[in-house]
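The structure appears below as structure tokens.
Missing here: one protein chain of the complex. Every other protein chain is in place.
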Amino acid sequence: MGKGRLEAFSDGVIAIIITIMVLEMKVPHGYELSDLKELWPVFLNYIISFIYVGIYWNNHHHMLHAVRSINGSVLWANTHLLFWLSMVPFVTDWMGESSFSKLWPVVMYGVVLLMNSIAYAILVVVLLKHEGQTSPLAIAVGNDQKGKISIFFYVIGIACAWISPYISFAFYVLVALMWLIPDRRIEKKLAADQHTG
Amino acid sequence: MGKGRLEAFSDGVIAIIITIMVLEMKVPHGYELSDLKELWPVFLNYIISFIYVGIYWNNHHHMLHAVRSINGSVLWANTHLLFWLSMVPFVTDWMGESSFSKLWPVVMYGVVLLMNSIAYAILVVVLLKHEGQTSPLAIAVGNDQKGKISIFFYVIGIACAWISPYISFAFYVLVALMWLIPDRRIEKKLAADQHTG
Amino acid sequence: MGKGRLEAFSDGVIAIIITIMVLEMKVPHGYELSDLKELWPVFLNYIISFIYVGIYWNNHHHMLHAVRSINGSVLWANTHLLFWLSMVPFVTDWMGESSFSKLWPVVMYGVVLLMNSIAYAILVVVLLKHEGQTSPLAIAVGNDQKGKISIFFYVIGIACAWISPYISFAFYVLVALMWLIPDRRIEKKLAADQHTG
Partner (left out) sequence: MGKGRLEAFSDGVIAIIITIMVLEMKVPHGYELSDLKELWPVFLNYIISFIYVGIYWNNHHHMLHAVRSINGSVLWANTHLLFWLSMVPFVTDWMGESSFSKLWPVVMYGVVLLMNSIAYAILVVVLLKHEGQTSPLAIAVGNDQKGKISIFFYVIGIACAWISPYISFAFYVLVALMWLIPDRRIEKKLAADQHTG
């Protein structure tokens, strides 16, 4: 089964998720700079979530590029990932409204990020099972150290919320920064076999 | 006529439907875990509807994969299916607000699911008429037993709402579970003729 | 310049327009069948607008299929059409709220439909200028009688709103029915040169 429509559907869902978050940013009631300043936590939150969803799209793009075909299990592992991505706007909204200062919004934001990274890891496993251990994907993904570190950091971050929600948030930002550096391994691997997308 | 744009348009509409449902999940007013717990029926409802729309995309993907070309009737049968899919967020919202405990929201949810399965069955018939009884699609679809059982279960489920809305909901979940197992017949059939999608 | 991305972008915009209209259908406050009945004009309106946007996608699909390449003018004529299509949810919402019984919502709905048909006619002219009078498109489109009749009926329909908004609405439904029959001419023409789209 070809991967074209899986990519197209994922692109569509991720494009909507990344864009609807801005819909939650209600314009201020006044027209002064001070009215805008009150939106600062919501805006910062939007940036972080935008970057997170952008990272997932980026990695999804890189990984699927190395994939040759898919099957029914891949479709569902991918839909499972899209489900958890679709929860990002909801927790973003809740955390933004609480200005990062409340326990549960920050915990739930971390839980959704954690579930996303787990769903992504499952997708990797299902793809590797389908493609085989000697596939270009298997070589490109390697032992997925970054994915494992992310899961570890999310768990630490969530636990720290009981000390201070700001520490949790710092961990979430840290993971985002770690991923902003594109996965050179896959790109290097792909540089060999030049396809047009 | 090629099927590429039909797939792209369907992907777009289904991607939006599956994503806008989360927009209806309003964040709680407080920041405690208990505030989140009140959202439980809405969230459960979201999961079920997400899975349902995911199933339709999945089956649509599988079926269209076996299709070689389309015509004007197929375009409209497909648009008809998209119409009923677009009603899912509306009834999801209504049923979620009623916490599954009211008669009419549960009945209408079932009616929309029923109309979706009928619209899908119509699309199958129109496609088979266009592709012919000896096409790969015809062999792959077979007698579409699963589709017929679904329609039967929806009708039973809707009728049971007058006894208890929870029984109806159990039937809807049952049909979803039945479909979560991907259609091995089509996949097996397609495994023979390897195209890149 | 290739037409692939123009089709993809138009598919995206039209998919969103056709789907966001249902977002405007707010769920009833009560949970009785009578609460749902009050939504009847809004729902009927949604169906008509869904069909209208579906018709435009359908015709756009058919027409672009016959097109071999595009240029900058085509891009802007297409964006102009998308602009007027994007106004459909707004006027649908206004007319639905007024239950078809008020003058101006029905007039504005007609004006937006009229502008859409004019924008479509402009796109046809720009495409024909680019493709040439002996192109497959030119032969397929012919003298575009249906488009001209639609514009005529919209004008009549709008004028009738001063007599009764219901007559206007009847005209709008009439045009929709006229277009629901797919354009056999283009399809027949295209049946000759079988491409996979």
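Labels for the chains are A, B and C, by order of writing; each one numbers its residues from 1.
Note that in this section a contact is a pair of C-beta atoms (placed from the backbone, for glycine too) under 8 Å apart; a residue touches a chain by one contact, two chains touch by 3 or more.
What you see is a predicted model, and the numbers here were worked out from it, not measured in a lab.
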Discussion item. Just to verify: which one of A:His65, A:His80 or A:His130 makes contact with the chain not shown?
Written reply: A:His65
Worksheet, complete the sentence: On chain C, the omitted chain is touched by residues 1-6, 8-9, 12-13, 15-17, 20, 23, 69, 71-73, 75-76, 79, 82-83, 86-87, 89-90, 93-94, 97-98, 102-105, 108
Item to complete: Extract the touching residues of chain A with respect to the undisplayed chain.
Response: 7-8, 11-12, 14-16, 18-20, 22-23, 25, 27-28, 31-33, 35-36, 47, 50, 54, 57-58, 61-62, 64-65, 180, 182-184, 187, 190, 194-197
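To be clear about the criterion, only the chains that are shown with their structure count from here on.
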Worksheet item: Hey, what angle do you get rotating chain A onto chain B on C-alpha, to the nearest 5 degrees?
Response: 90
Worksheet item: From chain A, which chain is the farthest off, judged by mean CA positions?
Response: C
Worksheet item: Which chain is the middle one, judged by CA centres?
Response: B
Practice prompt. Would you kindly state whether over half or under half of the residue numbers at the chain B/chain C interface are used by both copies, giving same or different?
Written response: different
Worksheet, complete the sentence: Between chain A and chain C, the Cα-mean centres are separated in Å by 37
Worksheet, complete the sentence: Between the Cα centroids of chain B and chain C the separation in whole angstrom comes to 26
Item to complete: Would you mind listing the residues of chain A that make contact with two or more other chains?
Response: 12
